[in-house]
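Just passing along the structure, written as structure tokens.
Removed from the display is one protein chain of the complex; every other protein chain stays in position.
By written order: A, B and C. Residues from 1 in each chain.
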Amino acid sequence: MKSLLLLLIPLYVLPLVVHSDVVLTILIFTFLLGILAVGFNIVFGGAGQLTMFHAAAFGIGSYVTFLSMLRFGIPFWLGYCVAVVIVVLVSIVIGWICFKFRLKEFYFAVVTLAFAELCRLVALNWTSVTNGTLGMLVLEKPTIWLPGSGIVRIEQTTSWYFLSLVALSAILVFSVLLMRSWIGRNFSAIRLNEDLAQTLGIDTFRYKLLAFTISNVIASFAGALYGFYTGYIEPAYLAVTQSLDAIAMVLLGGVSTIMGPVVGALVLTSLPHLIELPAEMRVAVYGMILILVILLMPRGVVGLFRRPRHAA
Amino acid sequence: MKHCLRACFAGALLTAAVVDVASAQTGTVKLGQIEAQTGPNAIYGYMSSQGVPIAVDEINKAGGFKVGDTTYKLDLIALDTRGDPKEATIQIKKLLEQDKAKFVFGPFLSNVFVTIFPYAKQFNGKFLMLGGGTRIHEFVGQPGNEFVIRSWNWDAGPRGFGERMVDYLIKTAHPKKVAMLFQNDSGGKILGDIYEPIFKARGIETMTEYFEPGTKDFSPVLAKIGEFRPDYLFPGYSDAALYDIVRQSIEGNYSKKFFLVRGSTGPGLKNKDGIEDYIVYVPKDFEEAEKSDPKVKHFVDAYKAFYKRDFPYDQAPLCSSSCYDHVYMLVAAMQKAGSVDDVEKIRKTLLSMTYEGMWKISFDDHSEQVFNFDIVHLRKGGVKEVSHVEP
Amino acid sequence: MTQVVVGQILNGIILGSLYGIIALGVTMTFGITGIVNFALGQFMMIGAYATWYFTDLVMLPFPVSVVFAVAIAAVAGLVADQALFRFTRNNLVNGLLVSIGLISVMESAALLLFTTTPKNMDVVIAGSWSLGAITLPRMKVVAFLLLVAVIGLTWLGLSRAWLGRATRAYAQNPEAAMLMGVPTKALQTGVVVYSCALAGFGGALYASLFSLEPSLGALFILKGVEGAILAGVGNLLGALAGGAILGVTESVGSLYLPTSFRDAYGLVFLVAILLFRPAGLFGGRK
Partner (left out) sequence: MLLKVENLTKRFGGLVAVSDVSFAVSKGEIIGIFGPNGSGKTTLLNLLAGLLPPSGGRVLWKGEDIAGARPNIIASAGVIKTFQNPQLFSELTVFEHVMIASFLAFTRMKDHSRWRSFLWPGRTESILRERAERALALCRLQDASLKRAAELSYGEEKMLGVAMAMMCEPEILLLDEPASGLGNDEIHNLESVLRDLRAHGTTLCIIDHKVAFLAKFADQAIALQQGCKIAEGRPYDVLADPAVVKAYLGRSHA
């Protein structure tokens, strides 16, 4: 926990030093996509289940939050609660189907990919609600009650910077607590040897379902914030490429580590802006990283510094 | 001590002024461009991003342009959004805040424009954005959105090229039934919403089908259209799909007569023996115009020299060329307005002037572009008939 | 109306054969090397662009350029296997992620070489046969026959020739096969290269039917995996049937439901099969 706070403090101080909007924007996207990556890492790095559904949860989070705000005229946070309820229900249904049939690694990934694509097709074709391919313009902004100035709309980059940083910090603290608790130990048991975990009294079905649901709820949180920050929600949020981005970030940063996904998110978000590559080359570099990480650094950047332990 | 401070302060002011005067002779005008040069839906962005560099290169080689007593050079900052709204957000911020560009070309993609619009709106009055995206039509011309100008003509409306195209179709072929087949994305949906009323107003029965972007086998949806027995098939909107639609429609003999408002003559020429009729809106038929119009000849040669490859006659040359005209039009507006950074004044002159480039370009009161265009009518065997239209 | 439906069933089967050849590649690679080569779609793209290049630019006759295209796809497969897939044998997750990396590398290479503008090959066999209201383009029928022939030959090879039996033996029981002197390393590489060549061949025929874009691989690999799982991974002839079932449902389905649901059918099949008949319709190796 201490190492986590040590890494976060400089980020809080940064906006006082750095004023360039571009750097702050890149960091905001890093934090938001970092939340998605941390969510994925809990189910993949923690419980060892490779899911491809987190992009759908990401999209559902943004769509449902915005639609419930429109339909019921409630503030952002209440809208997000509605999204959490929906995502939890969807995760339980899909998780129950997958884990009841004891789908292993590859087949679990393919089935969750199929469900994610189905959700994307629904978002694409349910034009009366989601406006289909035209996407939806989000002009509302999240509001926060600040002691000094009461209800404040988050609009400027710096306020978005702090909101997304606080959100990321909360998710990171939660994931540290989770992985250090008995739940985290059970996740590691399931990841490393599911049969043995069964004989130790761990109901692997329930804990895999819990990991899957937690990861999707966190992904929907990232989706809600992301949709409101960019101000535009479209079916592409649920696309496979969004899932693959999160997977690449976690692999690059370090699977089963706490800060790994955030490091991966920072590298993959800022990469296109640091090196001025022709567009085609950039996509190639992206693919190259994925290959090199898997073949040469299976434990990712952060993983290099620490032996993999289940955070006990 | 105070005295000395005041002295050197004055000194500093003086030198700054001198330096400023010395550099008054030459300056640079920053020109931003955010287009999707790669990625799945980059076909339009890729084409338009080719015209601007040629114009900028020509102007700078000619020593820049004079406004008042200073000559300016153009500094082009072309960024590739890869069709990803997230990238575009970061890039527009870079252009407006870091590079302080006052003129931005693009985007042609509606979803990119809609994402960066709320952010760009904060800079209303401080910069101009010339974008071609279809959905820009919903925002342009409204109070508070003065910074947006749409650099492509609109289909509907009194001077809309779509209406003129439909009138031409009725005049030449008197069709009773037209089947529309568009891509299931924002561009396709908008085309459907525009052209259904236009055809209805003229008593033509229509049917609209949508296909998934990236579809290659159109035979199921063409079979559905075949049931409708249309006189004309109206497919849209990008060449990527048109080649397949035209070929498969001919091979499956669903319909051999085609009417297009977007896309190029390419598919028609490729299947010239199979088609019976192929009416397509082409901003300029370059093969023919190159022979008669020196400006077009100059542009084609400049393109070949700059990119060192042959000129893509069949692939919607409009985008690369009209953006070429836009650079010159912008420079002319700056010269007429007599300033390089008074955005509001430049905007007014730009919207009020008519620019005689490869096109006769002017803007309607909705600050959307209007320009003359050609209707290319291919008959069986590739016989081509071009008619020029002045909206 | 029924003629239109019959027309679409035939069209679906023809399209299904393209899915089938990729499904066959997926099945063979999974059966022998234990991973799914998600980059097969890109080898199809290589085959397609190579055929277009040799036919339109180098002006070679179509059959010659197909042979060249298949050769190039096979060589690319060998390079990919030796450089990457050799390290991810029997590790599904790493294999999946490495192939995804390979997809973006190969797609951007194609973008660099051929730009996004679609390429169209000159029509190889023009015209179409029609029977009542059903009209089938000649090229499509020829392509279908060639694909079925190649899949049939592969199946025959695997069941008759020694190498084929060794491959099947290895697929069923790797340890036993190894003990009987089956050259596993060469076999695994051989299978990867052969499935890439198959994909290249599929790409060559694809180029004769449709226009080409760098991103054509993505759609076909998903259909290929669906077809392979539908038939039961490891079941060779089943791959063609799996592909055909997918093709028919999509074509006939698009007649009644909006075409935007086209990809949904394959996904629904995939989920249903994996849950209720994990061994696939025809019972392959789970």
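As a working rule, a residue touches a chain if its C-beta (ideal position, glycine included) is under 8 Å from a C-beta of that chain, and two chains touch if they have at least 3 such contacts.
Keep in mind that what you see is a predicted model, and the values were worked out from it rather than measured.
S.K.: In the intact complex, which of the presented chains make contact with the chain not displayed?
M.R.: A
S.K.: Tell me which of A:25, A:91, A:175 or A:188 is the one touching the absent chain.
M.R.: Hidden-chain contact among the options goes to A:188.
S.K.: Just one of A:151, A:200, A:274 or A:296 touches the chain that is missing; which is it?
M.R.: Reading the full complex, the residue touching the unseen chain is A:200.
S.K.: Name, in rising order, the residues on chain A that touch the hidden chain in the full complex.
M.R.: 177-178, 180-183, 185-186, 188-189, 192-193, 195-204, 308-310, 312
Convention: only the chains that are shown with their structure count from here on.
S.K.: Quick one: label the inter-chain contact graph as line, ring, star, complete or other.
M.R.: The chain contacts form a complete graph, every chain touching every other.
S.K.: In angstrom, rounded to a whole number, how far apart do the mean CA points of chain B and chain C lie?
M.R.: About 39 Å separates the centre of chain B from that of chain C.
S.K.: Could you put a whole-Å number on the gap between the CA centroids of chain A and chain C?
M.R.: About 33 Å separates the centre of chain A from that of chain C.
S.K.: What parts of chain B, by residue number, touch at least two of the other chains?
M.R.: 38-39, 184
S.K.: What residues in chain C touch two or more of the other chains?
M.R.: 108, 111, 258, 260, 263
S.K.: Within the complex, which stretch of chain A touches chain C?
M.R.: 50, 97, 101, 103, 105-107, 109-111, 114-115, 117-118, 121, 124-125, 244, 247, 251, 278-284, 286-291, 294-295, 298
S.K.: Tell me, which parts of chain C touch chain A in their complex?
M.R.: Its residues touching chain A are 36, 84, 87-88, 92-94, 96-98, 100-105, 107-109, 111-112, 225, 229, 258, 260-261, 263-264, 267-268, 270-271, 274-275, 278.
S.K.: Would you pull the chain B residues touching chain A in the complex into a rising list?
M.R.: So the residues of chain B in touch with chain A come to 37-39, 80, 82, 85-87, 89-90, 93-94, 97-98, 110-111, 114-115, 117-119, 135, 184-186, 188-189.
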